[in-house]
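A quick write-up on the structure given underneath.
Shown here: the complex without one of its protein chains, the others still in place.
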Amino acid sequence: MIAILKRETTPEQKAHLIDWLKHMNLDVHISDGDEFTVLGLIGDTTRVDMELLNSLEIVESVKRVSEPFKQANRKFHPDDTVVSIGDVKIGGGHFAMIAGPCSVESEEQIIEVAQAVKAAGADILRGGAFKPRTSPYAFQGLKGEGIRMLLEAKQATGLPIITEIMTTRSLDLFEDVDIIQVGARNMQNFDLLQELGKTHKPILLKRGLANTLQELLMSAEYIMSEGNENIILCERGIRTYEHYTRNTLDLSAIPVLHELTHLPVVIDPSHATGKASLVPSMAAAAAAADADGIMIEVHNNPSRALCDGAQSLTPEQFDQVNKKVQKIREAIR
Amino acid sequence: MIAILKRETTPEQKAHLIDWLKHMNLDVHISDGDEFTVLGLIGDTTRVDMELLNSLEIVESVKRVSEPFKQANRKFHPDDTVVSIGDVKIGGGHFAMIAGPCSVESEEQIIEVAQAVKAAGADILRGGAFKPRTSPYAFQGLKGEGIRMLLEAKQATGLPIITEIMTTRSLDLFEDVDIIQVGARNMQNFDLLQELGKTHKPILLKRGLANTLQELLMSAEYIMSEGNENIILCERGIRTYEHYTRNTLDLSAIPVLHELTHLPVVIDPSHATGKASLVPSMAAAAAAADADGIMIEVHNNPSRALCDGAQSLTPEQFDQVNKKVQKIREAIR
Amino acid sequence: MIAILKRETTPEQKAHLIDWLKHMNLDVHISDGDEFTVLGLIGDTTRVDMELLNSLEIVESVKRVSEPFKQANRKFHPDDTVVSIGDVKIGGGHFAMIAGPCSVESEEQIIEVAQAVKAAGADILRGGAFKPRTSPYAFQGLKGEGIRMLLEAKQATGLPIITEIMTTRSLDLFEDVDIIQVGARNMQNFDLLQELGKTHKPILLKRGLANTLQELLMSAEYIMSEGNENIILCERGIRTYEHYTRNTLDLSAIPVLHELTHLPVVIDPSHATGKASLVPSMAAAAAAADADGIMIEVHNNPSRALCDGAQSLTPEQFDQVNKKVQKIREAIR
Partner (left out) sequence: MIAILKRETTPEQKAHLIDWLKHMNLDVHISDGDEFTVLGLIGDTTRVDMELLNSLEIVESVKRVSEPFKQANRKFHPDDTVVSIGDVKIGGGHFAMIAGPCSVESEEQIIEVAQAVKAAGADILRGGAFKPRTSPYAFQGLKGEGIRMLLEAKQATGLPIITEIMTTRSLDLFEDVDIIQVGARNMQNFDLLQELGKTHKPILLKRGLANTLQELLMSAEYIMSEGNENIILCERGIRTYEHYTRNTLDLSAIPVLHELTHLPVVIDPSHATGKASLVPSMAAAAAAADADGIMIEVHNNPSRALCDGAQSLTPEQFDQVNKKVQKIREAIR
């Protein structure tokens, strides 16, 4: 970490700051110039509060040379992390297709969709039981009952399941869930992250609506620092001024995260775009950019298609997307 | 609520949709045109899932004529809500100045700052005990001990206190806290909001980093729908591409929220700008735009000024800001 | 176009508005409800100023059912536009790879790069002669001399050339240029667009830093409305809060634009990401999402590599990217 001091810093202030930094077990390398003084901080700088340092009146600017995350950092862990969910693996060359409905609606529905997506090549079944909704008056999911139905679908098809958690208070209900999803709104719910770090469950951590990739990695670090290293990162679109798509899918997250971290990266084109017609090409693009997995919303209820989200594919459409994705994966090897 | 159907909608699809809407106890007023069909939905449309409706393949677009929030809505509650904290009142013409340090560091520090800001005219003392931090390795606050120190400072000065909660699991510790703050990162932690709705504590709800004003009001609605109407809204800057300031303070939130809701609106120029030099003019601007309160970071530790945030004012600076704010409030009456 | 009137609209105001709309040769279909009145406007609504209409006090909201662009609209022109540049074609299944240096630096440099990218499979040579720079003190390009050098490179290799125009005042210099590029900063320089509409040159129109896809199409419409239909749209990243990449590449622009318009879509991953290491995977993703072309920065000067942009690939890297792109294009057929 490098701190540049303002020209008007007094020798006392400088000494005071250096003293404080050394107190944090850092070596301080001082370089005085006519126009500025540069302090090089050597040691475990992850504990240094960069914002605090930056905000000191005598500090012109602070620059990290090393990233503030350790356990998620590829520098200290060059090999790809492979997350295992039964026989399914994600990361390190292993690719998983995750599919299923937005919400679990009934046992019949979830089993039917599970069978359809399995037939079309899905590796993991998704389905929402606890639904974060902007409005307190909107349908909030079947909750515990929804998880029970997902487990029935798992039994019927053998597909492992992923579903979202919203509070530590419902953690018990997730005992048999294979992957616990942390939604975008909870990416910086630090208390939840720490509790999940105490489990050994695979966690799929979604990027927040307005969070940087570094913040995403810091949130992964919250989980890892408690002992759980089974983390899958998920890009699901960020909020921008463009409103033709629901969010803006940031596919550059794939190569950036692959550079910065060893954790696998999954793309969710359904929530990112909000439109079924855009999902196939964004899934293809994610595969071409070497994502470790793709998560797609699929429904299977022609008679009630009316009420299904326009962001969901039919099983037939999903089947075609999956075939294309697999062909692209072969083409880039 | 108005739904515009696509031209290619079949009579069966239309009938199917109307049926579904009537099931939700809505009256449906149908207007067929050559180019489109318009459905006017009359009744309690807050329960209608606008996103779902909008995502149907046959729906061109949906437009709310009435807002999706009820209890927070000025239309149904024209008079300003006045939140009372002991003798201090916020809203309905009552203005409160909230001041104190970013973090509680020691009993001595918080009492000293409390006395200083009281002397300078503050109405309420702020101070962080639980600190949400991007990094798991950064200082997370003194937690329960910090709340105890705030209560000491309250006793010493008579100032009511406000401090941030991060999880329902620490709710017991907040029993004697006067105002519970929900931070920007937790604005859509719906479980936390609902639990706070079951208390009768005044809640200061901060706008999320990338949340719309409507989403802020929906989060207030989450609290209110559980029975707690003592809500103070707080604008603290939104995330944009501009990086000279830490965030972009959206002062238009004041008149917009005053139009849409009866709840009081407080501005936090310290976190919004991240720079002490910008706080005085933004506090003045907030007062001129008729904010119901202003929350300012103040430190009082010249000997350790080195480590204080550049966004904090000294008590002397705060005193001047407060005087200016009061003069502006008189000027706009 | 549909306009929803507020409940409190008086009969006189309504009559006045309808009169005004009929004056614009629109049929007005009126639907009165208890809660609102809906006006359906039928006819050529591209001339209706939606912002103006929306801003009327009696108007609750306005919704376009048809898009505000006509000549660029796929509805009125279902077949893909194919832009021909000599033997090279873009659009309608024809794909072009555009490559070359950020700036033309010397005749030797541009000819060397041109030969290298041609050997690696490029179809078109890019190179900046007029460089839009944030600072008036930065290098602004070789200008007319740079165009002359590009033409030498064209003669040496047979590759058609593309280079950026910054003002109508230099239009004469572009007489022999094959494709004129309009940069992101000039996307809404309407005077420039109109003048380019009077030529018959192929125009590559880049999306502005904070412009919506609809605004991009309206800018294309400016050119087309003057008679020039040879337009290639280009996504080059939008400005967001994320600063790890220079901009955020919005690849969903490809399927969205293919739905809305018949004009070809080219992706520029070099400017979007600002980092060479991210270019290969973003080029692959663009190909998988069925872009009609990709534009990549390539340099060829190992001895001066020091001063080449980190967003440029070497000819060898470009060769590999091109091979991968071609394989992906085959895979998605």
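For reference, chains read A, B and C in written order, and residue numbers begin at 1 within each chain.
Keep this in mind: contacts are C-beta pairs under 8 Å (C-beta built on N, C-alpha and C of every residue); 3 or more make two chains touch, one makes a residue touch a chain.
Note that the structure is predicted; figures quoted are calculated from it, not measured.
**Q** Just to verify: which one of B:E51, B:E107, B:E152 or B:D250 makes contact with the chain not shown?
**A** Per the contact definition at the top, the residue touching the missing chain is B:D250.
**Q** Quick one: say which of B:Q140, B:Q214 or B:Q317 touches the chain that got left out.
**A** Within the whole complex, the residue contacting the unshown chain is B:Q214.
**Q** Extract the touching residues of subunit C with respect to the undisplayed chain.
**A** 13, 16-17, 20, 46-47, 49, 52, 54-58, 68-69, 132-139, 166-169, 185-186, 188-192, 194, 208-210, 215, 218, 221-222, 225, 239, 274, 305-307, 309-311
**Q** Just the residue numbers, please: which parts of subunit B touch the chain that's not shown?
**A** Contact residues on subunit B toward the absent chain are 210, 212-214, 238, 240-245, 248-252, 254-256, 259, 272-273, 277-278, 280-282, 284-290, 324, 327-328, 330-332.
**Q** Applying the definition given at the start, please give the residues of subunit A touching the unseen chain.
**A** Contacting residues on subunit A, toward the hidden partner: 2, 4, 29, 31, 33-36, 38, 40, 42, 60-61, 63, 65, 210, 239-241, 243.
We take it that only the chains that are shown with their structure count from here on.
**Q** By mean C-alpha coordinates, which chain is most distant from subunit C?
**A** B
**Q** Could you put a whole-Å number on the gap between the CA centroids of subunit A and subunit C?
**A** 31
**Q** Report the inter-centroid distance (CA atoms only) between subunit B and subunit C in whole Å.
**A** Computed value for the inter-centroid distance: 40 Å.
**Q** Among the residues of subunit B, pick out those that touch two or more other chains and give their numbers.
**A** 210, 239
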